[in-house]
Structures are given as C-alpha cells and as structure tokens.
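To start, the structure itself, in structure tokens.
Note that one protein chain of the assembly has been removed; the remaining protein chains are unaltered in position.
== subunit A ==
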Amino acid sequence: MAFDGKFRRSGSELVKLDCDYLLGLFQKTESVRFEVFTKIWKETKFSEIFHGTLVHENRPFSRLVLRVAYTYFVPPHSFQIRVGGLYLLYCLYFSQRASPPEKIHIALKDWGDVKKFERDAVEAHHYDIVYILRQLMHTKAFYFSAMPMELSFKKYKNHQAPLRCEKFIERASRPQELISIELLDELSNVHSHYDKLKGSVFSESEHSSSSVNLIQKDLVPQLRSTVVDFHTWQQKRSCLKPEDDSCVPVEESGEGTASHEETNKRAQLLASIKTKAYGQATEASKSRRHRQVELELSNSVEAETLNNQARPNFKKRTSLKSRICDSVHISGDIEKATPKTTVIYRLVTVDSEGPGQTEGGNKDVQNSGGDKDTG
C-alpha cells in the first residue's frame, strides 16, 4: 500500500484492488451466505468508499464502482465469487450517494449467464442469493443495455489488459463432472458385457489369439485413477497458490530500487509463467520426458508413487501436449533428481525445437535456482 503514493493508479484500478480484497476475504470463508458477506462488508467499512467525493463526482464514481463490481458477477469467475459479486452490487447500489441511484448496466450477452446463475441458486436452495437478485430486479436497479459500460473508443496511454484475480476464476471441473460413479458403474457393466459377448462369439481355442484380447482390461479403474489424479493435482495447485502470492511482496521489498509498477508486472509475469509451468509439468514433450520435472511435493515417497501412477495416464493427452510444449520449456534432470524434488523458480521459452534446444536447456540451468540443488 505504501507504493500507491509514488505511482498514481487509475480510479478503476484502485476500486478493483479494493473489491479484490473484499472478495478475497469472502472467498476465504468458503460461504455464500449474505450474513457472512455483510459481516466482512462491515468490518472493512466498505460503504465508506463513497465518502468524500465531490457532489458532481458522485455519479461518475458510482458508475465506476458498479461497473467494476459487475465484472465479478459474470463468468469466468467461480460460483462463490459471482455470488460475492452479486452481493457487492447489491450493497454498493444501496449505499451510493447519487440520487436517483446510478443503475447497473447489464449486457445482453450476459443475460443468459445471469438467468443460469439464478437457476443454479434456486436449485441449490440458496434463498438469499435468489432474494437479492430478485430484489435488485424488483427495485429496477438494472439498465438492460448493449454493453456493461459506455464505450467511447478511448485509448489508454498505458493500457493493461483487465487483470482478473486468478484465485477467483472457476477451476475446470468438467472431467470430474463427466466421470461420475454412475458413469463408471455403467461403463464397467458395458465393458464386461462386451467382453463376455466377444468371448462367446469365438471358440475357446481362439481366445488366445490377439484379436480377441485387444480390449483393455483395466479401462475403468484406469479412467478413475486418471480423474482422481487430475483432481489431486488441481488441489495441489490451488494449495500452492497462496505460497506464490506470499513470495511476491518479499521480492518487492528486496528490490527497493525497482518501481512498484515494474515489480508488479514482474510478479504477474512470474505468476503467469508459473501457471503455465504447472500446466506443463505433467505434459512434457517426448524428447524431454527423460528430464521431466515433477510438481512440488512434500516428500519423495509420495512423489515416487504419484509419478508412477501418473505416467501412463498422461500419455493419452499427447495432442494437448504438442500444443503447449512450444510455449514454455522446463528443465531439470528427473533421473538424477529422483530422491530429491525439483522446484521450478524461473523458466525460459525456447524459440524452436532442435538445435536451439540445447542452448535453451543451458539457459534454463543457468536461470533456474532449483537446479542447483539437483546438479
């Protein structure tokens, strides 16, 4: 916060930081209850955000705040953050100083999402969510508009792409949803049925021939373990997140001369590389599989087992691998590193495979602090 004095940020950035902070607290509670939200709202005295504006600033400021809050209410944020966004809109709308109150612009393209959100809330019996959404509708707090903000072809001098707080974004859950217990049951039934049918068609002697035994015997358990692996990997990743965040200020304080803006950008860059890296770690290219790095794990035994489990499963996803592998490369010698774990600190992209690869590999070794442990 001490950096704000030196580097003037735009109003919307500041409001966004404040909203991130509030919703971060809300996320920690892992609740979607309005009482919980109001408690945080009161603790942070968030309604004071409207205090001290000049009379003619009221309206533009309300518009700005509502515009920022609206972004949390629509995808790709997780359900909880969207609920938080809705509560935030409700509280802001009723605490604003402009009279008649400034309305919330709701875009036509988002309307379907809003309706789906409402349906989800109704189905889950979250009465407070539905009540507050309907209450906003009832008080006519919305402008049914083309876009969530007024567009005037503005160019910003140092425009940054709107950054989303990554913690708030919904994690992919389709694999878990798709591979349910019922589906696995069904699948194993079909599988055994098919197996039997196939067996009945051929005579006993033919059973030994390869064409009959082509089907994979352990399809169902393998599928299940893949999904479980994916889930644990995702959990691990989300557990790692807070650690990443906490390391950012340390870096900032270490580099006193660097401007806040720069360090901030660097932190974002690092974060983005890290997320790429975590995505990558499981899917190294074939040529690099011998040097594959594993995720940060607390003990080596766990690493060993997970590694063994994970290997065959990830083979299936080679097509995804080929898409990603060009963007980021990881180095680290897994063969040497089996007793120890490798931590990825920094990564370097390589332009192309082939001749550049060794060069890139060397660079990686130079840059990555984690490799020093292993080598």
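Criterion: a contact is a pair of C-beta atoms (placed from the backbone, for glycine too) under 8 Å apart; a residue touches a chain by one contact, two chains touch by 3 or more; residues count from 1.
Following the convention adopted for this analysis, contacts and distances are computed from a predicted model.
Selecting from "DNA primase", "Trm112p-domain-containing protein", "AAA+ ATPase domain-containing protein" or "snRNA-activating protein complex subunit 3", the unshown chain of this assembly corresponds to "snRNA-activating protein complex subunit 3" (UniProt protein name).
Considering A:K28, A:R119 or A:R134, the position touching the chain not shown turns out to be A:R134 (whole complex). On the side of subunit A, touch with the chain left out of the figure occurs at residues 1, 4-5, 8-9, 11, 14-15, 17-18, 21, 34-35, 38, 41-42, 44-56, 59, 91, 94-95, 97, 100-101, 103, 105, 107-109, 111, 115, 122, 125, 127-128, 130-132, 134-135, 137-140, 143-147, 149-154, 161-162.
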